[in-house]
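All protein chains but one are shown in place.
Chain IDs A and B follow the sequence of writing; residue 1 opens each chain.
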Amino acid sequence: MGLKGGRTDAFKLIFGVCAFISVVILFLIIAFTLKNAVPAFYRKLLTFENLWAAEYNKFGLYTLVASTAIVSAGSLAISTPIGILSALFIAKFTPSYLRDAFKTVVEFLAMIPSVIYGFIGYMFLAPAVARLFGLNFGQNALSASIVLAVMVVPTIVSLSTEVIMSVPREYEEAAMALGARGWQTLLHVTIPTAMPGIVSSVMLAFGRAIGETIAVLMVAGCPTKLSGPIWNFLQPVYPMTAAIAMGMGEAEAGGAHYHALFAVAAILLVFVFVVNFAADILRGRAPRRMVA
Amino acid sequence: MRGRFVDKMLTAVCGLSFTLLALALVGLLYILSPGLKTLTPSFLFLSIHEGGVLEPTVGTIYLFAGGAAIVAPIGTFTAVYMVEYAPKSLLTRLVDRTINNLAGVPSIIFGLFGFTFFCKFMGLGVSLLSGWLTMACMMLPIMVRSVEEVLRTVPESVREASLSLGATKWQTVRHVILPAVMPGILTGIVLSMARISGETAAILFTACFYTMRGLPRTVLDPVLTLTYYLFIHVVAKPGELDMPSLFGLALTLFMVTITLSSAAFALRAYFRRRWRI
Partner (left out) sequence: MKFKMETVDLNVWYGRNHVLRDVCFKVPERRVTAVIGPSGCGKSTLLRCLNRMIETVNGARVKGDVLLDGRSIYDSNVDAVEVRKKVGMVFQKPNPLPKSIFENVAFGLKIRGVRGAELVRRVEEALRDAELWEDVKDRLTESAFKLSVGQQQRLCIARAIAVRPEVILMDEPCSALDPITSAKIEQLIRKLSAEYTIVVVTHNMQQARRISDYTAFLYMGRLVEWNSTKELFERPEKELTKSYLRGMFG
């Protein structure tokens, strides 16, 4: 049983090569990042101390990683409850004719460029925070968390809304037919069913928060070290992404600073891949063609 | 009764959360609104040397147009391969995972990659061309997923009909499927452009240069974008631009991005309605 190909096979090859380009790109990204990061590990440039000061060749990871952790955790603390509750609102408590409008509100927030969030944070949020807490400058973990929270909340809302709405009506009807109230159905049937998708959306948001650069750079403060304990949200912080962005402008190619930055980038990549991988597992991706 | 009370409380709390989001949006728009006064035609079409934003605006358009031109065919062909030619192959599964991972890569890392690979390794330097290539890498997941989504809405019966008439796979793709999904492909392109128009971190060291002050004359010149221009003036040169200009700049950027995004969503909604047969 054979099949003659000819023309069709040629196109399959061309398209296959095209598809392979994406694999090549990812490979190159990883390769070039690692290639420039390896000297940093080799030459033991990085330490775990709380000091990141390129002029003194001090590259303490604690400052950067702890800053990223504080700011991501803070942004998730704000965006997760608001995001999930908003998703519930849109999915369950909104009449269908309004749903698209409300989804658009959320999508609008997602469309805004990060530099504008940074701009507004810098011009308005940071001074407000400074006034509120009696500080000299408002650039700190709190401001960064708030800005990041607004930036990632659309991810949580849109994905969670989709997941909640895709919970089969039959499950909910079964519960209601047994006399369960609205909130009981939600709590015992809808949310547990949607939970993997919801958690996945939070993880994707986490991945976004970790990777955001421009907005945090403008409102986080970027000090050389963390002046207080890790739970102090009013201290200026220096997330990994901001350090890379700030550093690249000055680091000379091939120097210690240069390699240290790539090392940080490599660590960032690992974090992001792990988080996204976990999120994907939860969502169980399985694409299929539609059957008539 | 307790049950009913909890129901009402829940609705209220959820509504409150959503209201917070809506307020955030309204607040953002309100804050940006002073810029409206500055958005005169002269502002938009005046050079930056005369207080306008012409070069950054044109630069932004150059950047996303070029990036889109590169990524549109590659993304489309990738999706066609994955859905039409080899839906079950190892390569398809690999590409699927790769696209997911690429979508999650932070933009600063694309910037680093663009810098080391396109600017340094390929010798293109900080240029519009490097920016295009870097942007194309960033846009690829969006493009592939958009076209994939739209290809999957084509029912199997259409492919069967075409094949049963003696058409080859390529004839089916070229004459039946691609024409039918063209609006979807267009949506993917506009969506990618919308994303890129708001990008800063990735072009920071690949396409933009601190001292650049005009339009690129060749593709090997650096380019000014609205995002970079705004960023520089907030972070590096506070005071060089007066507040009204700064707001006008921010609002111009906002308008560009919103227009592209809205166009993409409108296209997608139109396309979805069309297939409700």
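What we mean here is this: contacts are C-beta pairs under 8 Å (C-beta built on N, C-alpha and C of every residue); 3 or more make two chains touch, one makes a residue touch a chain.
Quantities reported herein were computed from a predicted structural model and do not represent experimental measurements.
Annotation: of B:I70, B:A180, B:V219 or B:M255, B:A180 touches the absent chain (contact as defined above).
From the options B:T19, B:S33, B:S47 or B:S157, the residue with contact to the chain not on display is B:S157. Although one chain is not drawn, its touching partners on chain B can still be listed: residues 88, 154-155, 157-168, 171, 175-176, 179-180, 277.
In the analysis below, only the chains that are shown with their structure count from here on.
Centre-to-centre, using mean CA coordinates, chain A is 17 Å away from chain B.
Of all the residues in chain B, the ones that touch chain A in their complex are 3-4, 6-7, 10-11, 13-18, 20-22, 24-25, 28, 31-32, 73-74, 77-78, 80-83, 85-87, 91-92, 94-96, 98-102, 104-113, 115-117, 120-121, 137, 140-141, 144, 148, 152-158, 160, 168-170, 173, 194, 197-201, 204-205, 227, 230-231, 234-235, 246, 250, 253-254, 257-258, 261, 265. Put simply, chain A touches chain B in their complex at residues 7-8, 11-12, 14-16, 18-23, 25-26, 28-29, 32-33, 36, 81-83, 85-86, 88-90, 92-93, 102, 104-109, 111-116, 118-120, 122-124, 150, 153, 157, 181-184, 186, 204, 207, 210-214, 217-218, 241, 244-245, 248-249, 253, 261-262, 265, 268-269, 272-273, 275-276, 280, 285, 287-292.
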